[in-house]
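Note that this complex is displayed minus one protein chain, with the remaining chains in position.
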């Protein structure tokens, strides 16, 4: 095999690629010692959180009543340490080279992580209502345990509830990575900014999209393929969308939305409404109304 | 960095979380030595099964005609051992602390696993018809080999056929984990309880849902986004759905169902019928009928 | 536990399975020393490519301006080596036992891989336009960096652009594995044969299907659940679909296609057209036309 | 490459090797479900024990005063589970096919493991005296911590003290594996059957051999290359050594033995004796005597 | 933290190191596609060989009489593939850039590996005599099984016997790596060129050295710290030792050599001789003679 130009060809490619790197925003140069968000560690953090919230169901440990506090203790502390580093990485993620103060960011990350960890008992309580809701929604569910270890809906909602707490504490990027991890696994895409009440249930779930400014009440049920999206959004003079405008639906308590319904814009779906499958909804729906495809 | 309350804050969280654990069904205490279903080992079992069913295509082994029986031999035995443990874990999964007899469950798991392994040749033969059907369904398919190693439809059907055998043998939870693994990878959600004939083909597949009591004939073709679901289900006096009622469609031989069709309830789609994309079907379709969106 | 027939039962299964293996195309016997495509190595190759295209965002390295050329250099060379082996495996994948010339295939793989690597700078430039397009499409996007590390749309498009280059160089099977890897992660199924222009954006993306013979212009935006599929295809006298016939849509510049639209057949969607969600399109759409569900 | 006989050659080797297997004691056929001792799990068990005995020095955990009980709790329980399985495997190791009662062996393993775990506090206390003795023996030692994390002598003694407890509880094979693991790492070969007092110190240690029936008092110091061996041993009528006869030295309190001394046979080295390096000792040494090479 | 010169300092170091690389023989430039010996793969190959030679004792497989041939079959084939690559790497190791013919080396490696594999049954038979000899040598040995899974002497002899076969087939470097792996684990350093008869036993073994041109008869026993070395060696005009001259001892049948004896030069230790511990032997020893330190 004779490959005369191989080495020089490769060298040319390397030089070209290096030359392209200053291209705006396609290269993330590391600032001195700054950490970078790690998908692998986020994955482990979520696994650890699941083993804290649902002890015995996750984490490979033979936990029992006597040893439960030891496991919770070790896992909470381990989670704190892992998450602190990731939140710290998140805080560094988009900052400019000039204004970086690593020590200050590390302290801020400490405060955020501690606040988050203190919310874990509350997250556990809300997730209990979600498990119950999913059990009531699906005749195929044999037990709460089956839902906890195998239902993608619960998996997506768990990630969302974790991510939403971090979002409320103004952690950059990390919440989005957490919900995207669930999106990849389940096909359910819930933006961490959405606000969702108790007893929330999703069945099957592939293709569900819940946008950033959605507000969802208690006891809402959603099936696969449902979109709660924006209808349109204003752009600025550079044709860049204006951030932070309310543009997704408000879903009131006890609403049921069947498969592949598409609900768009800042509209209100009233209490106890039922939205049929494959529908296309861009206007308010009254309380107790039932909307089906004709 | 001064964090006076850190240790005590963490301790409070640990105590709170421990205190919440008796909450009904959110904690799975390990009974003496009882195994727990392992997603990682189930994943390896499925990989191993694929290397048994499609030798040379999976399993990284340089198997050839001379060494084929050695590979099948080692892999079948390894699969038996791995699966035995998981079936055993499945049998322990929901049982009450009072009535657990580990040795009896281990023997029952042995019997189930042996029965399952004896079905492997039949599973292989049915899967061959599925591969052929998928080859005939897709002009983009260059060879059987391409389907075997890269088509998500075949992946989902393989997991389903394995899970369905274990479901028929009344293995708890494990079949569901197997189909959910395929669901996570492919976006195709087939309940292990569904009954599906030969030469079954799914193309693309993301968003497909096939419910627990579906009955599907031979030579049926399905595209992405198709739901074969329940329209409604009766609940008992506690508002809990009644289990085990037939509530999903019956699809007869040679039916084709195009993308995003939604077919709900215990209805019958007759032989040779064609269901167009994005349709919403809640009533019987006659044999040879073609239903399209207008 | 008494299991008299266990060993002989297992032996029977092994013999049966071995006996079934000559079954046409369900067994891939290894030819002397021939490599087989490896999903694990393909996965690592894609990760490596991402760390070359978006340095600092992927690859766990603390790369900075001084060390950038070293990292690009090492990674390009590592990618070349890994990919060469996989392209070689792809060339061996479907060939017959009689006509195999491993050394010739290895040389051809060298040429293909070198050609591919030389395209990396161009791929990087096109992906920059895709990142920009996605930033402009989504009010929830906080920065280019967020899109690069967390948006499934970009992940799917990156895999597609890599796979498409290899497809153009007539690499068998490998491009399909690459796009299926993205399909599994994101629910977005783009065939490597499709031709797609610059500034292509997909949001959310679960359920998107883009067929083998699609042609997509510049600056096109697509939402979740959109199918660009075939309406029907001719079969030969054995009922096998005829390969390579143009059967998917042509989408012109600046088109927007909203969630769950289904567009089928070799039709043309004209420039600046807007296709509403949940629509079913099987005929040409004129430039600037807007098609919505009624 | 033409390799006509390759497949048949390999097949011949396989058949020959299989045919040789009934050879007495060179093949260990697995009895139904019986576990086999695992070097990897033993290694993890020893690591875990070290993290229990020297918390914060081993185990990668950021343990502090508040979280210490959680870590000890989780680790003791994990150790119990891992060791139980290994002790069980040890009990099965040499038993005949006829008389195997797996359930009885599993219970016996439970009892042994529990007895062992109850000795952990006492093992910790004795090891503290060993660390102190090593600190006093070596001017190069900067702190107790340095000894704990880097001295091979302590590593070998720790493994010995663990193995000796299991040996006293009549666990087959496992204690030997534990001391051989230390032998491989440190070159210090202490038989688990030896009896060794408190404040035992070994410096450097490579080549040290301490035989099965040695008895060593308190406060003994040993350097590299020292053998405490047998001089000869009686054999039975089949020329097989008779097991269990006292044949190794007795070393009294406060003895120092310098590098490469060889001490053989059931002799007594009296209190406070000093044995010089490279000596060859086969007779009793009086208390307070100093023996050096001339 | 202000580190102005960091980047330029590092760059200087990189340039200096790069500049030093042409230094004769301290840099191994990769020739096109040439493999390099891998310690990790050699380690796996040795593990695999042990599982072939002592089935059930190594390899984590639950092998029994029925499944034995499958395991041997798969493992022999896997070993062949792994070793072929390593032997090939060995053949490339020292060759000059000008004369490299990779394809020819690959074929030569094939022939060597096949010859080696055909010797496996004979290696197994000799190792059986070694296990027996070690059992007869040590009163502490409870069973053949204990020797097989835990005695470092057997581990070193196994590696030696494998390496010696490859050495006889003129494989470069690989045999040395194999014996050095045993040296690292056991402290027993046997050169692959030494010739050693049946029923060879080493007890404890740390510090044993057996030189390249040693010839050892049948039924020889050796203890820890024994050196069978060269006394001196001639050098050429560049002060480089002349290779391949016989310079190590010849040990006849039934000799016993006790701990730390040093035997140097091409001398003969006659049949049935006994060499005492810590002795220094540089002249022939007569048959049946006993040499002890005075």
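Every chain is named by a letter (A, B, C, D and E) in the order it is written, and numbering of its residues begins at 1.
Throughout what follows, a contact is a pair of C-beta atoms (placed from the backbone, for glycine too) under 8 Å apart; a residue touches a chain by one contact, two chains touch by 3 or more.
Fair warning: this is a prediction, and the values are worked out from it, not measured in the lab.
Of the listed positions D:186, D:199, D:227 or D:254, the one in contact with the omitted chain in the full complex is D:186.
Within the whole complex, the absent chain has one touching residue among D:31, D:124, D:168 or D:266, and that is D:124. From the options D:72, D:257 or D:291, the residue with contact to the unseen chain in the full assembly is D:72.
Residues 61-62, 67, 69-74, 77-78, 81 of chain C touch the missing chain (whole complex, contact as defined above). For chain E, the residues in touch with the chain missing from this view are 1, 3, 6, 9-10, 12-18, 20-21, 23-31, 36-38, 93-94, 172-173, 176-177, 180, 183-184, 187, 189, 191, 193, 206-207, 209, 211-212, 225, 227, 229-230, 233, 235, 239-245, 247, 260, 262, 264, 278, 280.
What chain D contributes to its contact with the hidden chain is residues 52-57, 60-65, 68-69, 72-73, 76-77, 80, 106-107, 110, 114, 117-118, 120-121, 124-125, 127-128, 131, 135-140, 142-146, 148-152, 185-187, 204, 206-207, 223-225, 259-260, 276-278, 293.
One rule holds in what follows: only the chains that are shown with their structure count from here on.
At the interface between chain B and chain C, under half of the residue numbers involved are used by both copies, so each side presents largely different positions. Set against one another, A-C and B-D show the most C-beta pairs in contact at A-C. Per-chain Cα centroids separate chain B from chain D by 48 Å. Centre-to-centre spacing of chain B and chain E amounts to 50 Å, using the average Cα coordinate of each chain.
If each chain is reduced to the centroid of its CA atoms, chain D and chain E end up 25 Å from each other. Across the assembly, chain A contributes 1, 3, 61-62, 69, 72-73, 77, 187, 206-207, 225, 260, 278 as residues in contact with two or more other chains.
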